[in-house]
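First, the structure itself, so that you have it in front of you.
Here the complex is missing a single protein chain, while all its other protein chains stay put.
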Amino acid sequence: MTLLRINRNPQLNSHGELTHLLSTEGLPQDVLTRILDTAAPFAAVAEREVKKVPLLRGKSVFNLFFENSTRTRTTFEIAAKRLSADVINLNINTSSASKGETLLDTTDNLAAMQADMFVVRHAASGAPYLIAQHLAATGKDHIHIINAGDGRHAHPTQGLLDMYTIRHYKQDFTQLTVAIVGDVLHSRVARSQIHALTTLGVPEVRVIAPKTLLPSGIERLGVQVFNDMKEGLRGVDVVMMLRLQNERMQGALLPSAQEYFKSYGLTMDKLALAKPDAIVMHPGPMNRGVEIESAVADGTQAVILPQVTFGIAVRMAVMAMLAGA
Amino acid sequence: MSTHIRGGRLIDPASGTDQRADLFIADGKIVGVGDTVPAGFKARTTLDATGCIVCPGLIDLAARLREPGFEYKATLESEMAAAAAGGVTRLACPPDTDPVLDEPGLVEMLTHRARLPEFAHVHPVGALTVQLAGKKLTEMAELSEAGCVAFGQANQAIVDTQVLLHAMNYAATFGFPVWLQAQDPFLAQPGIAHDGGIAARLGLTGIPVAAETIALATLLQLARETGVRLHVTRISSAAGLDMITAARAAGIAVTCDTAVHYLHLCDHDIGYFNPHARLDPPLRAQRDRDALRNGLASGAITAVCSDHTPVDDDGKQKPFSEAEIGATGLELLLPLTLKWAQEMQVPLLTALARITSDPARIMGVAAGRLDIGLPADICVFDPTADFHVTRNNLKSQGKNTPLLGLTLPGRVRYTLIDGHLAYDGTS
Partner (left out) sequence: MPTQRPDAEALCRILADQMRPQVDLARTALVGIHTGGVWVAERLHTLLGLHIAPGVLNVSFHRDDYNQRGLQANMHASLLPFETEGAHIIIVDDVLYTGRTIRAAMNELFDYGRPEKIELAVLVDRGGRELPIAADYCAHTLTLAAAQMLELEHAPDGSLSFRLTEK
């Protein structure tokens, strides 16, 4: 017996339409597939002379980055501008929040500036949900929120662009074995990938990491755990690498980058254990020589740069779907 | 002021009474139980308890009144009103006020301030170490004289086992009980939710059960060594409860309590990062919750309290990891205990013991029973009426509970403290 879950799924409005993108978890398969299908025509936009469509003309997209990230912010900015939206970038850590303004006060102030969409990155898991609930409670639920990464919880657009990439190269999710390698414990990307992969019907999702980098209870998400990378990569169709942050070597989780690379770095030798046509993915930025060897990153099986291109199309698709809801 | 409580069903767990009987009160004390009017008794007030249960006023082992120091969150007035509305006539408050209750003068100020007829009796728990810092012992004898019923650390562990040993030995010298939470700070420190599948999904740093069991092993060993009367506060896991049960069987003088929210909620109830579900200890897994429910029924857990911690809206309207810890509870102690009893089919006599005579025993006070000559601390409640948990209905300044919006069984009609009608639910 679990008592009443007080909050209903804030990603969907009362008609069951996607009104925010906060997590890949809880999105039904048909919604995920629709996002991938919608991204395809947007990918074509980048190939033409005029790389813009007027769908979001007159709309304001505010990039609220409470956690620094030039890369992600830039891709969202490009996507919004290609939709003809006006983009305002706010690096909150250099402004009001550092003066003690609460998250919700910041939200209220920006909502009062006639924002249509917030792209939010925050260091605390769940922050975008708080914002979504607050907007609903204050009658501002016409403002759509895209989670650009919250703590360790989710990075849904990354998960979606990774799915788009897999579909582009492998077509059928239901025949694949996919391995996610690296610091799953701290990774919001990994969580978003896992939910999307399992929802789209990938029969075998593996996580490969030392025990110190795996959350307890990770199997509950529907994955098979491997501590031995060689075992974990055997026969795999897709290798999804995760970034290892320098801080992890500072605490008591890992002894050194060299030792990590030895057991968990993706080298040509280890890649050979996967299927010969396996693709190698990485959300970037890469730590060459730590989680991945240059020969692999620059090799024929890596699809890391296409991921970036697809990322813009997927973000355009998400923004266009939300803004039109 | 002589009062006649008429027509109720009297339940007094200490004496095993559960029958229709009237209650007679004069000069602040119980002067008669049953249908015979005591000689010379003339009722000034008659309270109609038809359809209600008449039981000892509830005794809450942990309620934060937020004074001194946190008056912007709640005041003595508001929280005492909440206590009375919840049928609570006696409570112990933890030492984590500001300043910390580590000096006799502060304790006296608090108990003096709380001495109003409509206020519940306050029994402070004194700090075991100065400033709760875990380094220097407090003047426990002086604090005891000032009114402290026990010594504790609120949620802050003593890391230095040497200090812990000395603190327990010193307390044992005088026979003072020690109330401590079992939580290893190194394992618990960065964590904000129970370490398991839910925390993994939500990307919240986990507090493993080992944080409780490892600390508990230390506490139990030292309790055995020192002979101190140890009361473990807010046990949260099945494994931890098993350790306490085994320790008791081995003759160690240990008891434990849990708080009402843990009887009903588990980590699933964090839902979409509901900050009201941020508690210390964390809401654990379903199987832990089930163990706590069973443990309270069997008596392995001696008592249940509210762990009342009012937090203002600003403190809770933050992302989960930044939200202030705690839930309001004085007004939910009775309804949540009744709900647990109904679901577990625990007889009312036992259920009410867990919030009256059993906590009285832990506190070491002659209270929580309806004996002639004892102070007339009485709770009259209607078990069939509902309590709707809404911001308006809660008298506490803390509206922070994960149970907002729910309807719970049991509504207090009257609360008497030393014979004084502190709460009248009919007006």
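Just so it is clear, A and B label the chains in written order, and each chain counts residues from 1 on its own.
Quick note on the criterion: a residue touches a chain if its C-beta (ideal position, glycine included) is under 8 Å from a C-beta of that chain, and two chains touch if they have at least 3 such contacts.
Because the structure is a prediction, the values reported are computed rather than measured.
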Revision key, fill the gap. Touch list for the missing chain, restricted to displayed chains, reads A
Point to revise | Among A:Gly235, A:Gly289 or A:Gly324, the residue in touch with the chain that has been omitted | key: A:Gly324
Point to revise | Sites on subunit A contacted by the missing partner chain, in the whole complex | key: 34, 37-38, 40-41, 43-45, 48-50, 52-55, 320-321, 324-325
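Here, only the chains that are shown with their structure count from here on.
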Practice item. Averaged over CA atoms, how far is the centre of subunit A from the centre of subunit B? Could you give it in whole Å? Key: 44
Check your understanding: Which residues, counting only subunit A, touch subunit B once they are in their complex?
Key -> 1-7, 9-10, 25, 102-104, 122, 124-127, 129-130, 133-134, 150-154, 188, 191, 215-218, 220-221
Study note, to complete from the structure: Within their complex, subunit B touches subunit A through residues 195-206, 208, 264-266, 268-269, 271-276, 286, 314, 317-322, 343, 402-406
